[in-house]
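Excluded from the complex is one protein chain; the other protein chains are retained at their positions.
Let's look at chain A:
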Amino acid sequence: MEISHGSYNQKKFALPVDSEHKATEFRLFSAAAPHMRAFHLSWISFFACFVSTFAAPPLLPIIRDNLDLTATDIGNAGIAAVSGAVFARIAMGTACDLFGPRLASATLTLLTAPAVYCTSIADSPISFLLVRFFTGFSLATFVSTQFWMSSLFSGRVVGTANGVAGGWGNLGGGATQLIMPLVFDLIQNIGATKFTAWRIAFFIPALFQTLSAYGIFFLGQDLPDGNYSELHKSGEKHKDNFAQVFHHAVTNYRGWILALTYGYCFGVELTIDNIIAQYFYDRFNVNLHTAGIIAASFGLANLFSRPGGGMLSDFMAKRFGMRGRLWTLWVVQTLGGVFCIILGQVGSLGVSVAVMLVFSVFVQAACGLTFGVVPFVSRRSLGIISGMTGGGGNVGAVLTQVIFFRGSRYSTETGLTLMGVMMICCTLLITLIYFPQWGGMFCGPSSKGKTTEEDYYMSEWSSSEREKGFHRASLKFSENSRSERGRKIGSAATPIDGTPNTYV
C-alpha cells in the first residue's frame, strides 16, 4: 500500500493507491470515499439517464395513439433520441477536462431533467421528437462516467472500473423496458386513464435523474485529492488551456479510429435497443409484453457482459500489455458482427432469441474492451478523447438506423445482416492502431530512438508548459502505465537525455 508524500497533508485511502492516488484495486461492494463512492454515484446517475432516454419505447403503443404518431414519426424520434448525444458527448469531454466530471455530469443531468418532465406535456409528433431529442443529451453522462473512473482507478483496474460503470449504466436501457410498463400499470390501477397514466409515469425517471444529480454534487469528488476547483485554487492542478487540449485530441488518430469502431459496437447496441422489440413482434408474432421482455433481456445482459469486457481487457493487459487489449477487442467485436449476421438469417423464435443473447454478450463486451484502451490514448486530453469515442458510438447508431432501419428499403432481418457485415468491416480499423511504446496488433514496440511511455505522454506538452510544471500529472501517469508492456518488460529504452521526440 503506497501513501504518497507531498507538500499537502498525508491522506489515507480505504483502497490501495498508486503514486497518483488512483486505486489499484476495484472493490465492488465498498462505498468508500472517494473512489468507490464516485463509482456508485456515476453508474447510478448514468443508469438514470439511460432509463429516461429509453423510457418512451416500451410505452409507444399508448403514446402513438395519444399523439397520433405514424411509423415515420416514431423512427425519427428514435433517431433524434440518440443523435443529440453525438455533440453533447464531445462537449462533455471538454467540460470534464476543464471543470471536472463531478460538476460536468451534475450540470448535464439537471439540465436534461426538464426535458423528461416536459415529456408529460407533449401533445404532437413534433413535441414528442423534441423531448426525446433533448432527453437524449443526457447520454453524454457516459463520458463523465468513463473520465471519472479513468481519473480514480489505475491502469491495472481501469478497464474493469470503466466496464462495470458503463455496463451497469447501459443496464438502464433494458431495465426501463420493464420499469415503465410496471409504473404505467400501477398508475392506471390507481385510477388514471391510459392517456394520462403514461404522462404521469414519466415523472418517475425524471425524479430519479434529478436525485442522482444531487447525489453527485454533494457526495462526489473529482480526483482522489479533491475537486478541480479546490485543486485549481491551491495550485496543485493547473487549469488547462482549451485550445491545447482540443488540439492534442483531434490530432491523435487513435481517437478517431476508436470513435468509429465504438460506433459499431455501442452504436449497434443503441440501434438494437430501438428496433428489437418491434422485430420480434412483427417477425415472430409474439405479443407486446413478450417482445418487451425479449428486448429488455438484450439490455440486461449489460449486467455482466460489458464489465466482463473490461475485466477481460485488464486480464489480457497483465500478460500481453496493450497488444493483448487490442487483439481481444478486435476478436470480440468481429465475433459480434458474425452473430449479428446470423441473427438476421435465423427464422425460428427460440434460436433467434438464443443468437440475440450471444450477440448481446459479444457486442457489449466489445464496448467494455474499447474503454480499456481509451484511457491510454491521451492523458492531457482524456476527456475529449473519451467524448469523441462516446460520440462516435452515437454517430454509429444514427448512421445505422438511417441506412438500414428507416422506411421499407430493407426488411429488418436484412438490415440486421447488413449491419453485421458493416461491423466486421469497420472493426478492421483496429489493426491500424499503434503505440510506439507498446506496439500495435501486428507490430511490436518501436525499437528505434526514444520510445517510452514518458515520450508518448510528454509529447502532449510543449517545453514552456513543462517548464511551468504543468505536465507533472502526465509524468506520474506515464510511470504507472508501464504495466501496459505486459509481463515481458518490453525492449523500449528509457530516454538518455531530457528531450523526448514528439509522436503523432
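Convention: contacts are C-beta pairs under 8 Å (C-beta built on N, C-alpha and C of every residue); 3 or more make two chains touch, one makes a residue touch a chain; residues count from 1.
Everything that follows uses one rule, which is that contacts and distances are computed from a predicted model.
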item	value
Candidate names "Translation initiation factor eIF2B subunit epsilon", "High-affinity nitrate transporter", "Myotubularin-related protein 9" or "tRNA (guanine-N(7)-)-methyltransferase non-catalytic subunit"; UniProt protein name, chain not shown	"High-affinity nitrate transporter"
Touching the absent chain when the full complex is considered, from A:Leu15, A:Val158 or A:Ala206	A:Ala206
Contacting the left-out chain in the complete assembly, out of A:Asp65, A:Asp185 or A:Glu467	A:Asp65
Among A:Glu230, A:Glu413, A:Glu465 or A:Glu479, the residue in touch with the chain that has been omitted	A:Glu230
Contact footprint on chain A, counting only the chain that is left out	61, 64-66, 68, 70-72, 103, 106-107, 110-111, 113-114, 117-118, 120-121, 123, 193-196, 198-200, 203, 206-207, 210, 213-214, 217, 229-230, 232-234, 282, 285
